[in-house]
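Take a look at the structure set out below.
Excluded from the complex is one protein chain; the other protein chains are retained at their positions.
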Amino acid sequence: MGPLLPNDIIPFEWSSIIAIVIGIFFGFILESSGFSSSRKLAGVFYGYDFAVLKVFFTAALVSLIGLLYMDYLGYVDMSSLYVHPTYLWAAIIGGAIMGIGFVAGGFCPGTSLCAVAIGKIDAIVYVIGIMVGVFIFSELYSVFEPIYTGYFYGNITLVDSLGINPYWFVFLFTIAAVIIFVLVDMIRKRVKKVFY
Amino acid sequence: MKELEKIKRISIVSILFILAVLIGLLTYKRPKNTYAINTEKTLEKITNNHFFITLENINTPDYVLIDVRSQNEFEKGHLEHAINIHTPEILNNSAFFKELKKSNKIAILYGENPQQVNIPFLFLYQLGYDNIKLLTVKNSYSQNKLITKTCDIEKLEADISAFINESVKNSKIKVTPKKTIQPPKKIITVQKKKKKAPEGGC
Amino acid sequence: MKIKKQNKHLYWNPYYGGFLLGILIIFTFYITGRGLGASGAMKSSVVAIVNSAAPEHAESSAYYSKFLDDTKSPMNNWLVFETLGVLIGALISGGISGRIGWRTQHSPKITRRRRLIFAFSGGILFGLGAQIARGCTSGAALSGMAVLSSGGFITMLAIFGTAYLFAYFFRKNWI
């Protein structure tokens, strides 16, 4: 039946209620897997706790495998799902700035909201920082405009850009992920334990 | 890292997930007949090469004549050793067509007139049986004997504008050539509101 | 009270959390056809604030006008509701395992002030980067990877790549 809301199987008024419900689950999962503590998040860069990597890759893989099976069985039509647009240099430069922000601040927007919910003051400051960052971007929009709109390759998927078979890609990606998980555990054993 | 030891829940959930996928796969029944080519390819194929065949060259051995008319019309008269498959029953004997395709015989469809044969022809073509041809022939009965005349398709029989001008010329009274009233060029607003594209983003 | 105190730091198995998050993403794509998101809500709130503070400036500037349409306020947006849900969900989960309490979490080596300064500057950088790349880790990277979007993969690689490169400079904050 494909995505239910755009196909009007569920009337559009429900979308905000569904958003809240999805948000509740999202917040619950993030918080209980420990993403509300910035030190656990930063552990992925310093080797003492690779929770972020594990959660991130498992979530991506499970959703990818699930969606591909549903697409094969005809329950969802992958071509009508929203694909994040590919602005090449915007993604690289934006990603670089976000990377530094991640290491410095210790949060990403989703996890900072979880931390705000349980009363972390640094998270609140972080969220205000994000708002200031957004404000700066919009004020200096003319400066960022060429990057922001340049090198647009459309909402393409890896299948279009690399011409690979999605099933094979997922299979190899899963094997790579398992290898990374094993390596990551070895690294964690060798790195000095940090109690947080 | 105590939480890595807690494995009970992850095992239960992953087994449930794999079970769900297996159930989905087992209960998945492949649709009985599936299209082989999509609409763009079909359009391109039928407009480029022609599948018409005339009455003379149909007696070579690996041609199979198929009559798409109804049963009683078939009884009244049909070309020699033709097989009768009425259009609504095409899907029921798709096995017959599959077997035809395997033994790469060419199936020639014919009916009362080419327009009537066009429907089963295009339908079968989209299902992937591209070993079919269309007999451009018109069947009619006189004293219950079948007469088949070849006819051609999409041929403009009369030049209408010439007819109109000529009729205007020889009509006695001088008729101001009434400019056929051209209603304003119709420009169509197209609201593609069938499916709301899912907007998304971070 | 002792039990509550004791399992304050008992989080889920990361694979279990990742698994449920994957299921949630499938559920979100199946129902709404779009992925999750977070920084979009902050953008809408900034737009709303600027619009209420200086409406004519908001109208004139190229960036704000993109998100302003007079039919509904910028806050009436899917992501804002989802962010509301995230706050509620985190509150519930925090409440269950007793992690709620006003505090600043920082490594014993650094002072609270330094942690707040870094959090603020990190926030600014992240806000800027999220706008340029049109998505943050959960919006562009995670939801992008779920549908194999190459933009999502590039963003994810860029984020984690630079984070690992610059981890050395910020190590005093964390270790």
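Things worth noting here:
Chains here go by letter, A, B and C, matching the order in which they are written, and residues are numbered from 1 within each.
Definition applied: contacts are C-beta pairs under 8 Å (C-beta built on N, C-alpha and C of every residue); 3 or more make two chains touch, one makes a residue touch a chain.
Here, contacts and distances are computed from a predicted model.
Only one of "Formate dehydrogenase subunit gamma", "Rhodanese-like domain-containing protein", "NADH-quinone oxidoreductase subunit L" or "ABC transporter permease" fits the UniProt record of the hidden chain, and that name is "Rhodanese-like domain-containing protein".
When the whole complex is considered, the residue among B:23, B:147 or B:168 that touches the unshown chain is B:168. Where subunit B meets the missing chain, the touching residues are 4-5, 7, 10-11, 14-15, 17-18, 21, 25, 30-31, 33-40, 42-43, 46-47, 87-88, 90-91, 114-115, 118-119, 122-123, 126-127, 153-161, 163-164, 167-168, 170-173, 175-178, 180-194, 196-202.
Taking the whole complex into account, subunit A touches the unshown chain at residues 61, 65, 68-69, 72, 74, 82, 84-85, 155, 167-168, 170-171, 173-175, 178, 181.
Throughout what follows, only the chains that are shown with their structure count from here on.
Contacts between chains leave no pair untouched here, as each chain touches all the others. Between A-C and A-B, more C-beta contact pairs join the chains of A-C. Averaged Cα coordinates give subunit A a centre that lies 9 Å from the centre of subunit C. Subunit A and subunit B have centres, each the mean of its CA atoms, that are 46 Å apart.
Within subunit A, contacts with two or more other chains are made by residues 3, 5-6, 34, 62, 66, 70, 75, 80-82, 84, 109.
Touching of two or more other chains is recorded for residues 11-12, 14-16, 19-20, 23, 32-35, 38-39, 78-79, 130, 134-136, 138-140, 143 of subunit C. Partner subunit B is touched in their complex by these residues of subunit A: 3, 5-8, 12, 34, 49, 62, 65-66, 69-70, 73, 75, 80-82, 84, 109, 188.
Residue ranges on subunit C touching subunit A, taken from their complex, read 11-12, 14-36, 38-39, 41-43, 45-47, 49-50, 61-64, 76, 78-79, 81-94, 96-97, 99-107, 115-116, 118-167, 169-171, 173-175.
By the touch criterion given at the top, residues 2-4, 6-7, 9-10, 13-14, 17, 198-202 of subunit B touch subunit C in their complex.
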